[in-house]
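Here's the structure, in structure tokens; my notes come after.
All protein chains but one are shown at their positions in the complex.
We call the chains A, B and C, going by the order they appear; numbering starts again at 1 in every chain.
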Amino acid sequence: MQYRTDLAMERAADHPDIPGVQVINTQAGDCARCEVRIESEEAARQLQKPCGRYITFEIPPLHQMAQPARAELAQAIADTLQSLLPPDGDVLIVGLGNRRITSDKLGSQVVETLLVTRHLRGHLSQPLLDRLRGVCALAPGVLGVTGMETADLVQGAAEHAKPCAIIAIDALSARECRRIGAVIQVTDTGIQPGSGVGNHRAGITRETMGVPVIAVGVPTVVYGSVIIRDALRQLLDDYPDASEREAAAYALAQRILSQPLGEMVVTPREIDQLVAELSQVIGMSLNLALQPQLSREEILMLTNEGL
Amino acid sequence: MQYRTDLAMERAADHPDIPGVQVINTQAGDCARCEVRIESEEAARQLQKPCGRYITFEIPPLHQMAQPARAELAQAIADTLQSLLPPDGDVLIVGLGNRRITSDKLGSQVVETLLVTRHLRGHLSQPLLDRLRGVCALAPGVLGVTGMETADLVQGAAEHAKPCAIIAIDALSARECRRIGAVIQVTDTGIQPGSGVGNHRAGITRETMGVPVIAVGVPTVVYGSVIIRDALRQLLDDYPDASEREAAAYALAQRILSQPLGEMVVTPREIDQLVAELSQVIGMSLNLALQPQLSREEILMLTNEGL
Amino acid sequence: MQYRTDLAMERAADHPDIPGVQVINTQAGDCARCEVRIESEEAARQLQKPCGRYITFEIPPLHQMAQPARAELAQAIADTLQSLLPPDGDVLIVGLGNRRITSDKLGSQVVETLLVTRHLRGHLSQPLLDRLRGVCALAPGVLGVTGMETADLVQGAAEHAKPCAIIAIDALSARECRRIGAVIQVTDTGIQPGSGVGNHRAGITRETMGVPVIAVGVPTVVYGSVIIRDALRQLLDDYPDASEREAAAYALAQRILSQPLGEMVVTPREIDQLVAELSQVIGMSLNLALQPQLSREEILMLTNEGL
Partner (left out) sequence: MQYRTDLAMERAADHPDIPGVQVINTQAGDCARCEVRIESEEAARQLQKPCGRYITFEIPPLHQMAQPARAELAQAIADTLQSLLPPDGDVLIVGLGNRRITSDKLGSQVVETLLVTRHLRGHLSQPLLDRLRGVCALAPGVLGVTGMETADLVQGAAEHAKPCAIIAIDALSARECRRIGAVIQVTDTGIQPGSGVGNHRAGITRETMGVPVIAVGVPTVVYGSVIIRDALRQLLDDYPDASEREAAAYALAQRILSQPLGEMVVTPREIDQLVAELSQVIGMSLNLALQPQLSREEILMLTNEGL
């Protein structure tokens, strides 16, 4: 069975009482914070996600959040990011995905909002430098556009930048439509092969990169195949005994999944605006997490934002 | 029951033998051409589309079409457009939809490919002017962005430009996913209220504008609600006697449609590229139809395209 | 002699003591505010600008302004706008210029930041409606793209929207490079023929529109011809007696101005970012001026901005 959701919280919800999985729900301002800890290889196998921590923030629709609530959300995510990052050293932020596909461009858009500082070394006065962590950023583009594995390009950059950690931003797929644009997942397990809207062929993980890799993602699509499969599963669950129905549903599934729907994505019509807003919030979270000595005001000014 | 498809061919397929509806299938190069003629008010009521001609071109995936086939397709559409247009007089082309929403920006993108000539009168030599039909174009933006009815803005422009006909370009919704980006519909009935991805509040028709209105559209989305409903209808159709199943399916439908999926749209992940390619082809069709005395080469040069 | 500056302050500086011209300099927070009042037809003829008020805000580089200073600037401009607007009635905002030319897209970009409300009438509760002024907005595109006079399209829209006033936003040309992106001009004289980066053919004024027209503009270019001419004039001014030099300079001017430079524009390399920032500030000014009962916070939320 193929999952086609990148959210650990959705996988954990499907397997509620697995040994080796901890789920910790808390509240962070207006947001529900859900941490899934996968702590055994057996649990990892069942959930098809590697061992590690997966923190999910369920957020209200951004266009209904006033500025103080948005700032609070950004700070809550920043706090989680900071807890996963080494305290010192340069950080490389990687925006994954294809900047020409709306549902896949979250990563490259976040990169455009970042406060990049690594190159300022030697150009700024010492007091200011003491307050700035070195940050560099890259949106390398996808395999089909570059002809090179994204993981190779990130590794090439990391060999020169020598970061203490990598943060990778990516658009994700979810199982349930209501999660599109409505949750932000932070994990210390990096990017897995086959994950993301663009389906990365190779992983970007501590194993392959040699430094901790934190991944930040937001679901922007649900695959059509998931919707149909879940609808049918629901039908079967409700009426487990009707053998005829099972055959009917199975035949239906075959017919529908043989159509192009399976590979289609379900997305809100306003996905362009949604991705733009989420990129701003995630960018601010990263800037706050990486520059704890700067105020939100200073960051807005240095990134030319703010009205 | 709400249709949520803008394609007359899909509605006619649902009601195969209605009196007052003619369906004429022909072949135009690589494309199947299907003309639906709705000829009685009763038929119009049943199909929920006004009387008139609806010509649909089923096209192969554009990225698999070589240049000669694309040019042939553009010419076939141009021929149909020309047969619907008055032979002389200026034409106003209106690109409908929201240019900031990928699935809704077909209209505004087509406008950017047009050869606009109306303002050249008085600036060109007579022999060249004799070869050019007067064309003007507008992409007025949607109600939520302008605060004004699109129909009012088009009417305001038409009062000054005094065209002999209006051509409106719009993104449509279909019922079946395989039609997304795969059919181009041309009709002499104009734009109806409630149609299009952006759901126009007011119509742009011969009645409201005082001149013929031709509409050109391509489906870019299928509504989530349509998919679920059709899946269930299929289930019921296949097993019409099982009363228990009907209840099950009905309950399932209720549950699913109460989720946000109903308002979600299904779209290919590559919708951005698809809309860009379709806009090019439709723009070329319009240029060919409106400037029959110019060659394809001349049009490409005057619109700064062509390699 | 052709001016090729749209700034009244630059023209007044060239003709310092003309009767019928008042210049009033004040300070508005970090910005110098300069109001030029042209009060006689003779003065208007000499300055080649119609009678009326021209208020200019000289602003520090936006990327060096912290958020509170930006907000203060937006409020200062809003105050001036409000003093020029009728107290009640719908307002139509028009973004002029070509959205595909960076130096000319200020108008269309401002329109994208506006709080548009006119269409909400009948959809909102009375208490909220009582707080909202009706605003509609249009970015009609330029003559070369639409084939229609911009003034005609604005008039067509105004006939349906029936605003009590029109505000037109446009990119301007200046004489001195240091003014690019550094001043915002507000005037009650509307848009004159031949003005703007795109050189409007027809005016948008109280005379042609039947309601007051306020214009808001920012210089984004200096024409190459202006630079050369001013350099030579400076040379002649400094050494008025050397007759040979005059001839030399004149010959040089002829040679240089016959090259393409004259029609080139001088602009900062970062013009894209500059126009984006200015659009945000002007958009906020307009929103504040038109919705005095909403707070800055409410406006940011309703326009989906703010972090």
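The rule is short, and it goes like this: a residue touches a chain if its C-beta (ideal position, glycine included) is under 8 Å from a C-beta of that chain, and two chains touch if they have at least 3 such contacts.
These numbers come from a predicted model, not from an experiment.
Of the candidate positions A:37, A:118, A:178 or A:296, contact with the hidden chain is made by A:118. Screening A:30, A:58, A:152 or A:298 for touch with the missing chain picks out A:152. Within the whole complex, the absent chain has one touching residue among C:78, C:169, C:221 or C:302, and that is C:221. Although one chain is not drawn, the whole complex shows that of A:141, A:190, A:203 or A:268 it is A:141 that touches it. For subunit B, the residues touching the absent chain in the complete assembly are 62-67, 70-71, 74, 273, 277, 280-281, 284, 296-298, 300-301, 304-307. Residues of subunit C that touch the chain left out of view are 100-104, 176-178, 180, 197, 221-222, 224, 227-228, 231, 234-235, 238-239, 242, 244-245, 248-249, 251-252, 255-256, 259-261, 263-273. Although one chain is not displayed, its contacts with subunit A can still be listed: residues 100, 111-112, 116-119, 134-141, 143-149, 152-153, 155-161.
The definition used in the following text is that only the chains that are shown with their structure count from here on.
Although subunit A and subunit C carry the same sequence, what matters here is overlap: shared residue numbers make up over half of all numbers found at their interface. For this pair, subunit B with subunit C, the centres built from the Cα atoms lie 38 Å apart. Distance between subunit A and subunit B, defined via averaged C-alpha coordinates, is recorded as 36 Å.
Centre-to-centre spacing of subunit A and subunit C amounts to 42 Å, using the average Cα coordinate of each chain.
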